[in-house]
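One protein chain omitted, others in place.
We just call them A and B in the order they show up, numbering each chain from 1.
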Amino acid sequence: MNITLHVWRQKSAREPGKLVTYKRGDVSPDMSFLEMIDVLNEELAAKGEEPIAFAHDCREGICGSCSMMIDGMPHGPQDLTTTCQLHMRTFKDGAEITVEPWRAAAFPVVKDLIVDREAFDRIIQQGGFVSVNTGNAQDANAIPISKEAADKAFEAAACIGCGACVAACPNASAMLFVSAKVAQMAELPQGQPERYRRAKKMVDQHDAEGFGACRNHYECEAACPKGISVRYIAQLNRDYLKASVAVAEHAGRSSGPG
Amino acid sequence: MKLDAKIPSGPIAEKWDRHRFEVKLVNPANKRKFSVIVVGTGLAGASAAATLAELGYKVDAFCFHDSPRRAHSIAAQGGINAAKNYQNDGDSVYRLFYDTVKGGDFRAREANVHRLAEVSRNIIDQCVAQGVPFAREYGGYLANRSFGGAQVSRTFYAAGQTGQQLLLGAYGALSRQIGSGNVKMHTYTEMLDVVVIDGKARGIVTRNLRSGAIESWAADAVLLCTGGYSNVFYLSTNAKGSNVTATWRAHKRGAGFANPCYTQIHPTCIPQSGDHQSKLTLMSESLRNDGRVWVPKQKGDKRASQDIPESERDYYLERKYPSFGNLSPRDIASRAAKEVCDEGRGVGPTGLGVYLDFADAIKRVGESTVAERYGNLFDMYERITGENPYKQPMRIFPAPHYTMGGLWVDYNLMSTIPGLHVLGEANFSDHGANRLGASALMQGLADGYFVIPITLGHYLASNPLEKVDTSHESFKAVENEVREKTKKLMSMKGKRTPDSFHRELGRIMWDNCGMARSTESLKKALQRIPALRAEFWENLNVPGADGDTNQVLENAGRVADFLEFAELMCMDALTREESCGGHFRVEHQTPDGEAKRNDEDFCHSSVWEHQGVGKPATLHKEALVFENVKLTQRSYK
Partner (left out) sequence: MASTVANDANLAKVAKQNHAMGWVRGFVTSSIGAKYVMAASGLALVGFVLVHMVGNLQVFLGWEKLNAYAAFLKSTGSLLWVARIGLLVAVLAHIVSGLRLAYLNKQARPVRYRKQTSMHTNVFARTMAVSGLIVVAFIVYHLLHFTLGVTNPADYALEDPLGRHDVYSMVVRGFQQPLVSASYIVAMALVGMHLSHGATSMFQSLGLNHPKYNSLFSKVGPAIGVLVFLGNISMPVAVLLGFIQPR
């Protein structure tokens, strides 16, 4: 296959970037998109040029590292597929492909196609967990959980934290990410004690990071490589409303570290 | 190097209890005075960092990813074992212990394995409490599935994403501690060396992968939770970034490396499609619950799978191992696949593949049930190969997947460097010469949640430590070494990229130290590796600068360590004159081609002491004493 790539090159966050064109012959349809770039990078390195920096690790669609806007779509044109699992057979011979990093104020570019997604971690740190110390747990079968609830929690928990939802959103909102984590816990009895506090704190952190507000375009759901549903956003809206309007802040007792 | 495993006395079932009573404790108010460095944030690292912080220790955690959630534990698919006996099928702690020792071909330390089986139950409890959405039955209780090497159903799972869900649980626990200020998280930071002061591990030196800054970090103890070294083969199921650097550098500072030749080749991976291939993708072993493995009976049979009649198919696992059949342990299933391919009966364009066929399962339970069980795996297979496994059988082939070898640790998970503890896949402790499916997640979390919080306290309480900070001359010295090495990597300006060396090394290792090893092949590898290493240090090309994100430089450092480590791995394989588990020496097999152990001479762990690059390492032996399990020829027939 012959492919023409227009790749965003940017040395660092401080310097401006631009699209650079690379012509590729000899692309095998069995290559993954990243392997196609690997081969290009080997050639660039052999010429003493800097290879294209891009985030990747597991290459089996689960670590959430890869983050490329391919032809204007996060992770490219194939549904439910991360960039690392996207294969060149998806493209036509002679295709021109534009590759850009995720674009969001909360995801500053580090280099070329790599962006900083630590805003996601800071959101999780505000409550994306059940506060249970190791050793506290009772027997795993002590609380029956309906299969339906467990499956719904799992569907929400399938989020890989790649940021495609933010990349796709016309408003660079991370509501799908936040809602998936909140919903996972909201579906389970273990998540109930902190349910509203969690929703409130995580959304407030989302806003503080500079993500935009959801305007129900649903681009996120279409872009999500794990098919996470926007119904979790509606659920989050309800929980957030209740947390803000009906739950009083409570000074409580501090319980020391942890 | 003195190897004292510090196994507690008493009957095996009481050792851990007794040990927990006998260890010294750190007073709750004193815990915050101790600082701990945790390197790696996979299952072992995240669970350890979170739990230690909950106890009150001051923790610094490090990972080279942009987030702790990206560690490769996330990719584990099938499940996690626990001796819960929820199925009432005869499981018990003792049975899990026994299965694991036997599955490991009697090359693991009994006491550690028993402890692992004991705490396995607590792990499931803990994870459920964290909100890990394990699969459940309609009644609301936890579901189980079967895995290779066991005749009970004890594997807990979350579809084909169990590792992801467990890691997100541990990551949640860690995030909670980061949020409340008890753990300081250092992302994008790669550990490049351990600092040993007065014989004790007192800190690490790291490189910041964004700024290139070389920095020192001091602490009272260091935990390495940095995973395995399957990427020595270049092509493996590991993530691209997985590497041996942390454990190898610790080894060079005095930590014994145990059984490096014990590597696991996973039987069900998607075959390689071409030279561009950058990694191999695993198809969960759980597929063997319903898939049947076969090849044509005829050599060179090029017909499409559906054109081969039932009578001309060889379901070789069911034929050779009737009682375990398609669920034979990994090493056995892998070797059997290699054998039929060597005979010329392999399938697919390269002839390096066997069929994993779901036609019978689809007939029996229907396509929708099969989709519910394995849908995500089938989709993944189709995305990669372009073939639909509901319509035609999958093609699979073995691939390097897990490494049982690792840094030697005693019962307290401490290496031969006092203060340097090693957890999870990075240590050698629990799986012997072969790991059973769904046991890696169990071990990582056992070490992190339940073992290290006890044993680390014991070390800190019983060893007076002088105050040390990073201004100590040892830190400066190590920093300089790291800087020099980085400078050297950048300055050669040769012709070859690190990846090209890595690929070549991988080829050498796969051909000569892979599924079948011989004196001849290992000697050949031992000749070629030093030559390749010498070329690396003359002809390497790393473009760009080191004061900035430079992925080629990161990779170069890791390949440099693989080039040293590979030699030790081959040496270990050459010295172990027996076949056991994942280590198969062609000279040592039974007449029907099964692995033949030599318990008389090799019932020990081989622990290597570094003597300098290119110099033969010194071999020490920890004798393995089996008081509870009778050594037998492993049979799954």
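Here is the rule we go by: a residue touches a chain if its C-beta (ideal position, glycine included) is under 8 Å from a C-beta of that chain, and two chains touch if they have at least 3 such contacts.
None of the values given here were measured: they were computed from a predicted structure.
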item: Shown chains that the omitted chain touches within the full complex; value: A
item: Residue among A:51, A:161, A:191 or A:212 that touches the chain left out of view; value: A:212
item: Where the missing chain touches chain A, by residue; value: 6, 8, 19, 69, 71-73, 98, 100, 103-106, 168, 170-173, 175, 203-204, 206-207, 210-219, 221-223, 230-231, 233-238, 240-241, 244-245, 248-258
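Just so we're on the same page, only the chains that are shown with their structure count from here on.
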item: Rounded Å distance between chain A and chain B, as computed from the means of their C-alpha atoms; value: 27
item: List of chain A residues in touch with chain B within their complex; value: 11-12, 28, 30-32, 34-36, 38-39, 42, 44-46, 48-51, 53, 55-65, 78, 80-81, 85-87, 89, 110-111, 114, 116-118, 120-121, 124-141, 144-147, 150-151, 153-154, 157-158, 160-161, 184-185, 187-188, 190-191, 257-258
item: Chain B residues within the chain A interface of the complex; value: 32, 47, 50-51, 53-54, 56, 65-72, 74-75, 84, 86, 122, 124-131, 133-142, 158-159, 161, 163-165, 168, 171-173, 175-180, 182, 185, 187, 210, 237, 239-241, 273-274, 276-279, 281-282, 379-380, 383-384, 386, 449-450, 453, 493, 495, 497, 499-500, 541, 543-544, 548-549, 551-552
